[in-house]
Structure formats: structure tokens, C-alpha cells
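All protein chains but one are shown at their positions in the complex.
Each chain gets a letter, A, B and C, in the order it is written, and its residues are counted from 1.
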Amino acid sequence: MTQQGTLGVAVIGTGRMGADHVRRIDEVVGGARVAAVVDIDGDRAKGIADRLDGATAYTDPAAAMDADDVDAVLIASPGPAHEAALLEALDRDLPVLCEKPLTPDAGSALRVLEAETRLGHRRVQVGFMRRYDAEYMRLKSLLDAGDFGRTLMLHCRHRNVSTPPGFTEQMMINDSVVHEIDATRWLLDQEITAVTVLKPTPSSAAPGALSDPQFVLFETSGGAVVDVEIFVNCGFGYQVRCEAVGERGTALIGDAHGLTVNAAGRWGGEIAPDFRQRFEEAYDREVRHWVDATRRGLVEGPSVWDGYAAAVVCEAGVRAQAAGTRVAVELPDRPSLYR
Amino acid sequence: MTQQGTLGVAVIGTGRMGADHVRRIDEVVGGARVAAVVDIDGDRAKGIADRLDGATAYTDPAAAMDADDVDAVLIASPGPAHEAALLEALDRDLPVLCEKPLTPDAGSALRVLEAETRLGHRRVQVGFMRRYDAEYMRLKSLLDAGDFGRTLMLHCRHRNVSTPPGFTEQMMINDSVVHEIDATRWLLDQEITAVTVLKPTPSSAAPGALSDPQFVLFETSGGAVVDVEIFVNCGFGYQVRCEAVGERGTALIGDAHGLTVNAAGRWGGEIAPDFRQRFEEAYDREVRHWVDATRRGLVEGPSVWDGYAAAVVCEAGVRAQAAGTRVAVELPDRPSLYR
Amino acid sequence: MTQQGTLGVAVIGTGRMGADHVRRIDEVVGGARVAAVVDIDGDRAKGIADRLDGATAYTDPAAAMDADDVDAVLIASPGPAHEAALLEALDRDLPVLCEKPLTPDAGSALRVLEAETRLGHRRVQVGFMRRYDAEYMRLKSLLDAGDFGRTLMLHCRHRNVSTPPGFTEQMMINDSVVHEIDATRWLLDQEITAVTVLKPTPSSAAPGALSDPQFVLFETSGGAVVDVEIFVNCGFGYQVRCEAVGERGTALIGDAHGLTVNAAGRWGGEIAPDFRQRFEEAYDREVRHWVDATRRGLVEGPSVWDGYAAAVVCEAGVRAQAAGTRVAVELPDRPSLYR
Partner (left out) sequence: MTQQGTLGVAVIGTGRMGADHVRRIDEVVGGARVAAVVDIDGDRAKGIADRLDGATAYTDPAAAMDADDVDAVLIASPGPAHEAALLEALDRDLPVLCEKPLTPDAGSALRVLEAETRLGHRRVQVGFMRRYDAEYMRLKSLLDAGDFGRTLMLHCRHRNVSTPPGFTEQMMINDSVVHEIDATRWLLDQEITAVTVLKPTPSSAAPGALSDPQFVLFETSGGAVVDVEIFVNCGFGYQVRCEAVGERGTALIGDAHGLTVNAAGRWGGEIAPDFRQRFEEAYDREVRHWVDATRRGLVEGPSVWDGYAAAVVCEAGVRAQAAGTRVAVELPDRPSLYR
């Protein structure tokens, strides 16, 4: 580590998420600094690095990881670039925070899993940031406390205003529902064993052939049933809700409203326009926890196993979308490293 | 009609619902009076009739219907007695309000349907009282106004504190979910075309072999998907919720809370213990509308077709419970009388 | 009483409230019928009576009260006509439901009080309908149960969309805040001992010289402090709220929202446009309770003493508006008839 224990971070990828993480490490999170900015577009990397004290620009992730002042790696490049960067970081035994998805498919995720397993200790945290959202954290605490008994069902809503051009039906699972996949596994501490997808007649606001909304059902290893409304062109705002139904009570998150207004014949308030408003503090907390744990030599948070299991469930989900039937999820045994 | 246009009503059956309707007609609803009280237990009928001005006790429904001061019939006897009473009333061309279910099965419901169709005009209103609940009425108005576009999904919750002894899995469909069956058909103005039932690992509070809760899925003739959580031993209160998801907005009912309290480290309020508190005003409004319409010579509200369609869907639901698979619903064409 | 115990009611006054009560007795409330319709405009009275079975039109309240089929009187004429009608009804020992205000000033209210006191038993119920609102009733039950200890403060909000032409500053007290005056006395079971009125710089939406909103403070015989925001041109809707602050908890009413909507970037719902939507069921329940009690020979609900005390506090409130200082309320001892 550098003097004062400040963590020198190489940020790989400077798209929307990467640039936001650079700002976060520079301004918001204590105990870390941006030591390297990596992008295949060297001018872009240099433009960002030049605005920071003591940051160097790179086009090659491996070169950045070899720099003396780089203590840890934050991967925010496009998904297909993740596997190579993860393997380079594991080769150097460097701590990593990898934006979700771990990798774009289960096969590549499995190779990362095997590399970390060979290394023999955890080095990678996957960026499922909902685990760091204050409401999800309270829900998790409540369920773990057991006052409501076993959790029997989760009812989830995931709504976006609209989709960008090129958004596909598969992306409804891989980019959107993947958050509910991880939330389900984490909240219940169970694996997902089957996926079914129902498709209502699409909204007329759905672009092209996109069958939007869809209604996704999970069955879990503990016998719970989870339903997810995924509606990515709902038009009115960004909403993520989860109601957990236990044996003796239910708990709902996602309806917190800070400012309530009466005006023009209506009461109510604004709905967040997108995920940045809704989960901004979760991202801050995620990176802060990662920095804190890394400075103490710990690896916490969502693991490579979590990233791999999500990829396997996503593949089953996409098959269920296409087939219109229930698709069972086949997971190998969980390696002892992740138990 | 009797003088002053007051409707003389024969109330058939004096169990909990029947006795409550006697009280309602006597005290709450204007324009009607209890002219006849009918129960196979003659002492019970007489005990109630004696407490009312001008009411006569009967043990035979047909005898009551023949009385001069009886203008209309309210059937609140046990389900298996409905068919006979309905056919007697239709024989006499008398207006009827029949508590749900119309009859206990689709076969007998069809016979009533055929009798009314032969009569050539509607005489029977079925007691699906949710259509008279203020919140459901507002939801129906909102959906019909079309501001939110087509309705794509309904998310329904139906929770009871606990079940009485002898409550069976079939009753979860026939006595409980039947309300969501009618609400779905009414809100969407579509028929239900298939039913699927998922069963989470049961709550430890579920008595005996009752698989409680269950998660019921409807598909409709217009391509909507409807999910119903039915949880009849939730322990904490009676809750009925419905969220309609349209193309441009959603609308939720069932969360109205009149009195909010801060005390002992918590904010919130009481949950209704059972359906009487939640739907008391809906029952009042239902009977008032029936009396008003009848006095004006009209028949409105849920029809025999609605009662028959609900019975057909219930039979499919019970088969879906047992089979664990999707069960298609087969309905004949809707007779012109009910279009 | 007439046959079947149906209460024959003379409705005096056929303005907006009177006509609504005629409809209520005819259609909504069981056990009563409109026997007489009284208005100084005889054509108007006849037009309404002719639409009802067995109702007779009158221009003179006393003549209506003398009719054989009139068992009780509902006074809904303009306030200045109340005293004469009340004294005629008390002369005949007839049960009365008198719309608020009892009379327009404390002097005339005292004369009615003395007349009923001379009669020696209660005959008059005053139309403070909030006591029959379901939320107020729950609040009253909660406070009376004592779980929150003594009630220390009430925070009240009373907002109207706008005022009709001719609405004066005095009417803000006499027509609007009078409801909070009665609610305070009823909820706390204490008398109001002083009134102070603060006037913020008026809203630019306030017509003419009307100083709107105002902030009214009551002190009570038990040492509670009550504040009322009265804002009669708030523009956005009709709202009546009350938060009771007890020693160990608080309870809020007036925020019940039955239908919650997500649309166009906002969550929320509609605000009632005026008092009819908000208190419609309270009016129904008020008249129903009056009819029920009257048929059983009882007099319940707000008494002439309540009407008189409200008038005395209103006079103090109007003086406090004008003086800008605290004005003490002087009430005589409560007669034993009203204890």
C-alpha cells in the first residue's frame, strides 16, 4: 500500500459506469485514490487521468496492474472484456471489484471461478450493488432475524422508463432480472432451481418485437416461489420493489418517498427517473465497503460463485423465455472456497 | 310492490351472512323491508322474524316467495341449496340477490343459466360484493377511462388470518380466489382462459396437510397475466390488494389506512382482522344498489353468466392445484342475454 | 309512529344540504321516510315532494310539524331560521336533527338551550357530522382508551379549494373552524378557554381583503393546546387532518388514500375536491344514527349545549381575529341536563 494506507486503484473502462467510479473514488470514498485509468481509447484515458492528481493513463489493463502504485483493480469495462482482466488480476493476486455481470455467459464465468479456486483464496467481489442498498440491507436483516419465520415468497417489481435502441429480450434477463436473481439468492440464501417466463400481450409502447412486460417465476432450493414483473418500457419512472412474505408477516421495500406534495388536486411525489438516483448511495456504499475491506486485507460481498450462479440462472431464463415452459437450473456443487 | 314502493324482501338462510343481511335491510338500507325470514330451522326463522315489524317466518323458500308482501328474494342459504331456490324464484319471475357462489359447481350453475335464458330476461344478481367496494369501483373507473392504456397485468394479494377447522385446499380456490376470479373478469372485461397453481413449501402455521400459501396464475382472453397470492393462514390480518399494471401507469388498491399512529418505536396502524371490517360498506352498497335497481324494475350487477364463468374457472383451478400444471378453461359462447 | 316503525321526517329547508338530506332519507337510510318537505318557496317544496311517495309540501314549518305523519324534524334551512323552527319543535316535544350552526350567534343559541332545559329532556341533536366520520370515530376511541396517556396537543389542518363570492373573514371561524371547535371539545372532552388568531401575509390567491390563511390557537380547560391552519383558498383540494399528540404516542387522521397511482413520473392520488366526497359517509352515518336512536326513543349525539358552546367560542374567535390578541372564552356552568 501507499503511504497512509490509501488504496491505489486502477479503474478499467471509462464508460458511464467507469467514469462514475472514477468520480466516486476521487470525491466520495475515503481511503482510496485513482492511481490508474485504463481504456482502449488512450486519449480518453489520458483526458480523465490528467484531471486527477497522481493518476496515470493506460490502454493495457495488465500494464496498469503492474504499476507500483496500483493496489487494487476496479473493472468497469464492457462485459466481454471482463474475463481477461479478471484472469490478469488473479494472476497478480490483486483485489478486484468487478461490475456485474462477472462475465457475459456461464462458460466464461466458470473459467474465472476455476482460476480463483486454483488461487485458493477469494480476491474478487462482484458488483451486485443492491446488497449495499440501505433498504435491501434492512430487509436482509429482518429476514435473517427470523421473526417472520421462513420466507415463503418474494414479489418483485422492476420497472424502467424505456429501453435504448438495440435492447433485446435476452437483455431483459441478463441486464435487468439478473439483479432479482442475485437478490433472491442473497435474501433467501438459497439457489434458484427453475425458471418460468410468462409473456402478456406486449405494451404498445414496447419497441419493435420486444415482448415487454414479462412475468418471471423462480423456484428455489428451499421451496420458495419468487415472481418478478420486468417492465422496461413502463413510461412513468424507475421502480424496484420487493415484498417478502414470511410465515408470520410480510416486509416491503422500494416505496420510500422522502417528499410528499399536495398540489393541483393531487397528493404524492416524484418517481426516480433511473437507477442512478435510486441506487446512487448503494454504489457509494459498495465501493466504500470494498475499499475498507481491501485495506484490512479482507474480501467480502458477492463472490465469483454468486456471479457464476447468476450467469447459469440467466441462461436458464433466456431459454425459458424462448421455450415458454419451465426450465430447470443445473448448478454444480458449490466449491468449498465459497461456502 | 307494497305501499310507498318499499321492497318486501324474503331472506332465505339465516346463518352469519343471512342474519347480517336481515340486519342490513332492517337498519341500514332504505327502501326495503324484511317481509319473510326463511330457514329450515323454523324456530330460528321465527326468532328472527318476531324481532321485526311485519316479517313472517317460513321453512319453505317457495312458500315465502308466494306471499303477497314478498317482492324480491335474497338467497343466503348454504351453496348446495341455491339451485333450488334460484329455480323457484325464476319460476315466479322474482328479482333475486344470490350470495356467492351462484351454485357449488359449474353443472348446476349451467342449469340456472339455462333457466334464466329460457325466461328471456335477467332476474338474478350474484353477490360478488367487491364490485361494490369503493376502492374497486375507483380502480374500475380508472381502467375503463383508458388513461393508462390497456391493462397488462394484475398483481393480487388475498390474505386471511387463519382458517377454520375443515378448510380444504379446494376451498382456497372456491371460497377465496373466486373473488379474484370475478374481479379479474370484471376489471378487465375478459374471460380467463387458463389457470396454473404453484405451491411454495407450506408455512408451518398451515394446519394439517393444507398447502398454504399458493400462487395462482390466470391468463385471459385479451392476453393479460394475473397473479394471486392466496395465503389463508398468514396470521397477521385480512388483506386484499390489487395492483393493475397498464401500458402507461399502475394503480394499487387495498392499502388505505385511515388512522396512523406513532407509538413505542413504531409508526403504522391496525390491519382489519377479517372481511367484515374490510368489505362492510361494500355489502351495504351492494344491497342498496340491488334494492334501488329492483324498485326501478332493473337488474344490474354480476349476472348468472358471471356466476357460471366463475364456477368453470374454479373447477379448472382445483384441477390445476391437483395436477401441478397449466389447465385451460373451456367456456361455451356467452348467451346473447348476457352480452 | 307510523306503521312498521318507519320514522316520518319533516325536512325544513331545501337548499343544497336540505335537498341532499331528502335524498339521503329517501334512498340511503333505512327506517325513515320523508313525510314533509318545507320551504318558504312553495313551488320548490312541491316540486321535491311530488317526486316522493307520500310526502306533502309545506311553506310553514309549524304546519308540517303538526301533520299526523310527521314524527321528527330535520332542520336544514339557513341559520337565521333555525331558532324559530327549533322552538316550534321543542314546543311539540319533537325530535330534531338541526344542521350546524345551531343558531348564528351565542345569544339565540342560549334561548334554545333555555327552552330545551325548560322542557327537561334532550330533544335536539346538532349536525356536527365529523363525530360520525369513521376516522374521527377511531381517533376518539383511541384517545378514550387511554393507551397514549393524556392528550397534550391537537394539530389540525382545514383546507378548501376556494371560497364563493361574499365569503368573509368571520365565516372562516363561523363556518369552517367551527368544525375544529366541536372536534376539539368532543375529542378532548374539555371546554375551550381562550382563542388566539395569527395572520400570515395572505396568499395572493385570497380574494379581496380576505386574510387567508389564518392560524388559530385554542387553549382548553385541561391545559391542552390546539392549533388550526384554516386555508380556504389553498387551490389544490379539500383536506381535513388532525394529529393528536398524547403523552406516549400520536395519532393522525385525514390522510387515508384509497387508490395509489404511478404515472408520468409521479406516484400519488387524487385529493377530494370538497367536503361532500370527504364526509359523505359521515352524513349518511349521522342521519342513520339519528333515525335509529329516535326510533328507539333516544337522543344522542351533539347536544344543544355543544351547539351553544361552539357559538360562544366562535364569537371569541371572531374577536381574536379582529383584535390580534388572545381572547378568553366565558362559558356559564353546564346545565345538569347536559352533563
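Basically, contacts are C-beta pairs under 8 Å (C-beta built on N, C-alpha and C of every residue); 3 or more make two chains touch, one makes a residue touch a chain.
The shown structure was predicted, so the numbers you read here are calculated from the model rather than taken from an experiment.
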Interface partners of the hidden chain - shown chains only, full complex considered: A, B, C
Options A:164, A:258 or A:297, residue touching the unrepresented chain: A:258
Absent-chain contact - pick from A:53, A:68, A:93 or A:333: A:53
Sole residue of B:42, B:107, B:146 or B:269 that reaches the chain not shown, by the stated touch rule: B:269
Residue in contact with the excluded chain [from C:205, C:264 or C:298]: C:205
Missing-chain contacts mapped onto subunit A: 3-5, 25-33, 53-54, 134-135, 138-139, 142, 147-148, 248-253, 255-264, 281, 288, 292
Contact footprint on subunit C, counting only the chain that is left out: 149-150, 152-153, 155, 198-201, 203-205, 213, 215, 217, 219, 222-225, 227, 229, 231, 234-236, 245, 247-250
On subunit B, residues whose C-beta touches the chain left out of the figure: 235-237, 239, 257, 260-271, 273
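The criterion applied here is as follows: only the chains that are shown with their structure count from here on.
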Chain closest to the assembly centre - both centres taken as Cα means: B
Interface numbering overlap (same over half, different under half) for subunit B and subunit C: same
Rounded Å distance between subunit A and subunit B, as computed from the means of their C-alpha atoms: 45
Chain centre separation in whole Å, for subunit C relative to subunit B (CA means): 37
For subunit A, residues that touch 2 or more chains besides their own: 235-236
